[in-house]
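Notes for the one structure printed next.
One chain of protein is taken out of this complex; the other chains stay put.
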Amino acid sequence: MSAPLVEVSSISRSYSMRSGMFGRATAVHAVDGVSLTIPKGETLGLVGESGSGKSTTGRIVLGLEPPDRGEVRFGGKSMAAPGTPAWRAQRARMQMIFQDPLGALDRRLAVATQIREPLDIHSLGTPAEREERVRELLRAVELTPAHGARYPGALSGGQRQRIVLARALATKPDFLVCDEPVSALDVSIQAQVVNLLCDLQAQLGLTLLFISHDLRVVRQISNVVAVMYLGRIVEIGSADDLFARPEHPYTQALVSASPAPGRRSAGRIVLSGDPPNPAARPQGCAFHPRCPRAIARCASEVPALSAVGGERQVACHLVTGPQAETQDAA
Amino acid sequence: MGRYFAIRIGRAALTIVLVVTFAFVVLRLSGDPALMILGPEAPPEVLAAFRKAWGLDDPIWFQYLDYFGAIAKGELGRSMRDGRPAIELVLERIPATLALTLPAFVFKVALGIPAGIYAALHRGSAIDRTVMITAVAGFTVPSFVLALLLVLVFAVQLGWLPSGGQDSWRHAILPITTLSLGGAAVLARFTRSAMLEVLGQPYIRTASAKGVPWRKVVTSHALPNAAIPTVTILGFMVGTLIAGAVVVESVFAWPGVGRLLVVAVANRDLAVVQCILLLVAMTMVTSNLIVDFLYGFLDPRLRAKGAHA
Amino acid sequence: MTDATLKDTAVRRRISLPAIPVSVALAITWIVAMLVIAAFAEKIAPYGFTQLDLRNRLSPPGNVAHWLGTDELGRDVLSRLLVSIRISLLIAFGATAISAIVGTTLGFLAAHFRGAVEQLVLMLTDFQASMPFLIMALAVLAFFGNSLPLLIGLMGLFGWERYARIARGLAISANAQGYAAAVRQLGATPSRIYLRHILPNIASTLIVSTTLVFPEVILMESGLSFLGLGVQPPMTSLGNMVGYGREYLTRAPWIMLAPATTIVVTTLAVSVIGDWLRDRLDPTLQ
Amino acid sequence: MSPLVSIRDLGVAFNGVAVLRGVDLTLQKGEALGLVGESGSGKSVTWLAALGLLPRHAKVSGSVRLDGREILGAPASELDQVRGGRVAMIFQDPASALNPVLTIRKQLCEALALHRDLSGDAVRADALRLLNLVGIPDAARRLSAYPHEFSGGQVQRIMIAMALAGNPDLLIADEPTTALDATIQAQILELLSTIRREMGMAMVLISHDLGVVAENCDRVAVMYAGRIVEHAPSNQLFADPVHPYAQGLIGALPPLDGPRRRLTAIPGTVPDPAHMPDGCAFAPRCALAAEACGLAAPTLAPIAEDRAVACIRAEASRRALLGIAAE
Partner (left out) sequence: QGDNRPSVTIAVQKVTNANVLDVLREQSNVGERVFFSSIWEGLISKNWRGNLEAVPGLATEWRRIDDQTVELKLRQGVKFHNGDELTAEDVVFTFSRERMFGETEAKSRTTIQAFEKIPTPRPGKELPPDVPAVARRIWPDLVRVDAVDKYTVRFYNATPDVTIEGRLQRYGSDIMNRRAWEESASYLDWARKPITTGPYKVVELRPDVSLTLEAHDEYWGGRPPLKRIRFLEVPEVASRINGLLSGEYQFACDIPPDQIAGIEKNAAFEVQGGTILNHRLTVFDKNHAVLANPLVRRAFTHAIDRQAIVDSLWAGRTRVPKGLQWEFYGDMFNADWSVPAYDPKLAQDLLKQANYKGDPIPYRLLNNYYTNQVATAQILVEMWKSVGLNVQIETKENWSQIMERAPTRAVRDWSNSAAFNDPVSSLVAQHGPNGQQQQIGEWTNVELNKLSEFLETSTDREARKKAFRRMLEIAEREDPAYTVLHQNATFTAKPKSIKWKAAPAFAMDFRAGNFEA
């Protein structure tokens, strides 16, 4: 493993939410003490419950939003303050693919222009080279120059997603945060995109933070996968291993629920109970109200993320705690 | 929140001081009230007596300090024309002005915004074109022309309404109409354009897909998204409620604050001008503060961001 | 597809725009005509614009000698109109441009920096909005005197506060939208975000504001020339013709109607073109 | 039994470029149809066109009947009854599809008030129920939040709740679970199938997640370049795809276990809709393409009961598939 490119140390971020204009504000703890390291040239897959703070983590890691607490270091240095020239210059090296491609595109500019934009911004190449690069990128994401001349509103969902991807790749960044980059693509194109990313990684040492709900794709592309639940990382481990032997009960549920054609919900763990509320975190382990195997301790004590052998770390009393207590629950 | 308001109120106060100071300097340096009030044929010694009596011979900074000293004591000064307290003069006129501008404001809104919406709804149709041409004509035709045309038709030709004066509500109809038409035209233009901006957005399609009738899509989905320009303009319009009807007031012989202001400026009757400006600036600043607040109300994304206030 | 096709499609898109609508064509023709008139006013004018004819005052339009009649001094209205168009267009276009640029820039600055800058800009807009333009004009007169560039500059102060506030409001709103955030994270400089992305997205409203300021500036010029700031008699301008013609509205309406119509039609043309440009800018409405 | 919806020869063109080139589909009451296919093949446009939601410059032809009544080009008042009430749609870009300046409550209640004769407190109670149903935590408070305050997946679920608000007879779910993690996705799909069972709601599920389609749909249609190229009961399709494109699609699915291998995409690129090949649109990319494929576009022809495919080399392709399987 090479030197870490991105180091995230216990970042937190909460939003205030008020009901109505004058209502009382409640804090929504979207991300709560997340630490990650991503070695150069590798991919960290980030999966987890919807609303668990993946996108927020991605934005903070990229320096688009400051964390309330904690720090992000990029290439050994801490992140420049947003909006400064140094921060802007850094953008050529790190890019984001937003979860909502339609929202991330300017509806008044032809998409080719928007793909070209990062090149213009960072003055990469001559105008002719930029044109060439745009065509190349369009081709790489399976689009034609005719698509490039269109406006975002006149593209299909998948096409827009590919435009956003192409734009993010334009500057050949070192680090890419992909927030659901392939969710709207059919499997064939998805395969091409995943292959493209893998190729880039191989050729250029691209580092990826890959957020997705599609466990297959995550497994395909990631070296390490982190699982988030309610703003915290509950399990982290190498991709193959994690999906093959999930340890945390939530991870287990997640993997078992992943659908596949031809395999009908056999052995699927169905979670019951209320979805977790980031504004009112349950005491103890956040997952315990829904955990099929929860024990008394889970309700009172927050499990820490601790190593359980190999690269695997899990935050669960059942896994890391004394074995004796494991059996009571069921 | 406290800080939020403190900053804004501080700024508002500063704005008002700035307005008053600027007006003071300009009015004092650009003409001699004595000559303007007493007229060009007034004998020199009469002029001199007048200047002396009102302290116009003092250095300007001295007059300025004097003025603010008086304000600190709650004295807004006296009109140099008849020596009456300026505030009395101004307050006496305010009801008359508001009697025109307030209803006109209501009509502007009631006429302009629906017209703009309607035109946007029927974009490109004959109705749209008619509304927009009328609107352009509405704010391009000088209001005194409009006023005189209305008078010619409704007062002179038809004899339905009085041509001027302030004796009954019927006297207010034509001035209010004149004021409303121009403002409504402006609002219609802004509303239509902002509306068109929004009608292409995906959430409009969502609303349609929910089965919301088009009319309602426009009013309850597009309108709030398109409201910023319209609200901004409304803010300015509220700010001009007090002194913004000069032309109409003079065509319709309607003694309002606008006319008082023009006369007072022409006479360099400083105390009166300042009194009016004070009121105008206060309304303007307040209404713009409210507009700012409304932005947040209209677009939740503009409310103070971040968790830790 | 090759390089050529990409360019090709772009070019074709531009050329194969649905044919310019009749109204826009008319509007463009009108503006071009105005510009031509402005350029050659004195050559086209049948009479000198100061040439008096006291025996032929207030003669109505339609006679061969004076197509548009004569004014209160027996001067040819047509000739004066032509000369007026030149000076008024210069002033109106100049002032409108200044006011749009100043206002929008300040609005963007406020939206970008927020905090102290924003409060300052808001203070200035409130100041401008509360200060009767008459007093602004008196200030310019008192401190700077009178000249054409000064006049245009002063008029450029007219209406900027509306641009500033609208631009600020819309820019703040745009900033909160995904596309601005996306471009910002690409590393775009603020000027790029504001000029290339936000500006086109809020242009339509600013264009409307422009079409509003345009006639107001022309008409206001007459008020200023009464104060000694605008063009001085016997020089003429559209605003001046309207202003002095006002007294003759019932007696000799043609003195005023010709310039007033010119103002209305020109504004209409500007706004038709503005609307059309805006629709061009907005691919979502095609 | 007459079909709930029948689409005949639906065509859509933008600026003279045809993107839908004759789509035929029928849907029975309570049925779940999966719609899969190439990105940009016209899945979304099909339904937008059917509901009259395309921008004005789109040229729509053909016929769409709901319970035998033509709804293409129907007057607005009639469409407003259909949209949201009888046919509801979940849009693909939920974050952009929600009105940013209205609270979730307002947007939900609007749909409820329009199609469910509810009023006042009942509406609010029902809005809350719907949010809980789709698993939004802290629903009561979050009702008064705005779309930008939700995560991608939450917005998507709100979108779903909104579509369900009108108790539609037909739900068009355009990629309804892309932003959901597997457990919530399972819950949501479970919810949808419960509603379908209980209310007899039909559903069109547009998705790239073949697993989701396989699990939730009775029948699947595969689209390619503006046409339906294959059409089959879902278990048969995934077990035994006939059209070469369908085969390629299923082959490209990455595995969740086993050794990692490079994913196999279908070679070649999608044809430009402005320059469609004369014959079969897939021919240029098809390993089995014969000369005849380039001449005329094949029509959807039945190959078995309930199955149809638009490929003149259907037999060959089937054999090829079997061959691969045999190897």
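Order of writing sets the labels: A, B, C and D. Residues in every chain begin at 1.
Definition applied: a residue touches a chain if its C-beta (ideal position, glycine included) is under 8 Å from a C-beta of that chain, and two chains touch if they have at least 3 such contacts.
Model, not experiment: these values are computed from the prediction.
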Note: the excluded chain touches shown chains B, C
Missing-chain contact among B:A13, B:A48 or B:A110 belongs to B:A48
It is residues of subunit B that touch the chain not shown, namely 30-32, 35-46, 48-50, 52-55, 79, 81-84, 89, 144, 148, 151-152, 155-156, 159, 162-166, 250-253, 255, 259-260, 263, 266, 268
Note that subunit C touches the absent chain at residues 50, 52, 54-55, 57-58, 72-74, 138, 141, 146, 225-228, 230, 232-234, 244, 246-251
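Please note the rule applied: only the chains that are shown with their structure count from here on.
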Of all chain pairs, the one with the highest number of C-beta contacts is A-D
Separation of the C-alpha centres, subunit A versus subunit B, in whole Å, is 53
Taking each chain's mean CA coordinate, subunit B and subunit D are separated, in whole Å, by 54
Residues in subunit A with touches to at least two other chains are numbered 15, 28, 100, 102-103, 107, 144, 146, 153-154
Multi-chain touching residues of subunit B, meaning two or more other chains, are 200-202, 299, 301
In the complex, subunit A touches subunit B at residues 13-16, 21, 25, 27-28, 68, 102, 107, 153
So, in the complex, the side of subunit A touching subunit C is made of residues 62, 64, 83, 87-92, 95-96, 98, 100, 102-110, 112, 117-118, 121-122, 131-132, 135, 144-146, 148-149, 151, 153-154, 164, 167
Listed in rising order, subunit D residues that touch subunit A in their complex are 14, 36-45, 55, 92-96, 135-138, 141-142, 144-145, 149-154, 156-157, 174-175, 178-187, 190, 208-215, 235, 238-239, 248-250, 252-257, 260, 262-266, 269-270, 272, 274
